[in-house]
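Subset of chains shown; positions unchanged.
Naming follows writing order (A and B), and every chain is counted from residue 1.
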Amino acid sequence: MMNDQPLKIGDHELKSRLILGTGKYASYEQMQLALERSGTEMVTVAVRRINLDRTSGESLLDYIDLKRYRLLPNTAGCYTVEEAVRTARLARAAGMSDMVKLEVIGDENTLFPDTAGLIEAAKILVKEGFTVLPYTNDDPVIAKRLEDIGCAAVMPLAAPIGSGLGIRNPYNLRIILENAAVPVIVDAGVGTASDASRAMELGCAGVLMNSGIAGAKDPVLMAEAMGLAMAAGRAAYLAGRIPKKLYATASSPLNDLID
Amino acid sequence: MMNVRLNGQQHLVDDGATLSDLVSLLKLDRDWIAVEFNQDVIPRARWGEVSLKEGDKIEVVQLVGGG
């Protein structure tokens, strides 16, 4: 098997370059199997109020082996800098992790980030010692700014969250990649295995996904597909693909034909 | 008894109760939850030091599935 560098995010090292969300599975058991089968080593979690009226019953964390999976809390659902920052702090207090997938959402229909708010929140959290992984749009200027203020990675969307549209603008992604010194992780929009491979072939450091797996007809099998696709895309990137040409080149010898 | 605002709802607690008391009363697993007290996060170790007063705003959160 190929020898690859681990993915370094801040002080953390990951062998698998696939980061998985834990939302929207039919059951915790299904999620657990999907995580396992995907080979992931880092999973996102959301921070939510405890519902005091419900008997708590089982908890997500009963199903996540913390020796195997690192937690990456998110600030999903936050529409302001203040909410995002407070949520990140709560996540750190709850999860004992300094990492945060920072989301400051700008619009509920597209779930596109509010990039100005994102930068402001990132500045605050970097100063407080967080390892910040911001969910951002695919704008190269924003990506560079996030890197410049100390984010540990930048996580541009491939397409809207849950849309399954795949990499809508590989051009912007290429520009971001050519100019980034921190890992570029595609976050959101991946719909199927080849989307994940393609992100890696472009040179991305990793891919974060949730709906593409949890929403598949068979989420556990799709998790396996995504794990394989990440490895495939990474290997293809490292292996160096053939150039594209309009015309053909024979793969069998041109001489010694019978006549 | 006094009223505090807990997770967006009114909640009665004993006079002099601390955050730690509140968490115990709610029978919450102390691991993997976090508490915000009037918009400041209070580390687990300091929950016993924080006494509640009428009108305090408390958020108790956990980690749930998300993407």
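To be clear about the criterion, a contact is a pair of C-beta atoms (placed from the backbone, for glycine too) under 8 Å apart; a residue touches a chain by one contact, two chains touch by 3 or more.
Just so you know, these numbers come straight off a predicted model, no measurement behind them.
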Original post:
With only one chain per type on show, what's the overall stoichiometry?
Top reply: A x4, B x4
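By our rule, only the chains that are shown with their structure count from here on.
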Original post:
What whole-number Å value describes the gap between the mean CA coordinates of subunit A and subunit B?
Top reply: 32
**OP:** Over in the complex, which subunit A residues touch subunit B? Could you list them?
**Re:** 21-25, 31, 44-52, 56, 59-61, 71, 73-74, 76, 86, 89-95, 161, 208-211, 214
Original post:
Which positions of subunit B touch subunit A when the two form their complex?
Top reply: 6-9, 11, 26, 28-29, 31-36, 39, 41-44, 59-67
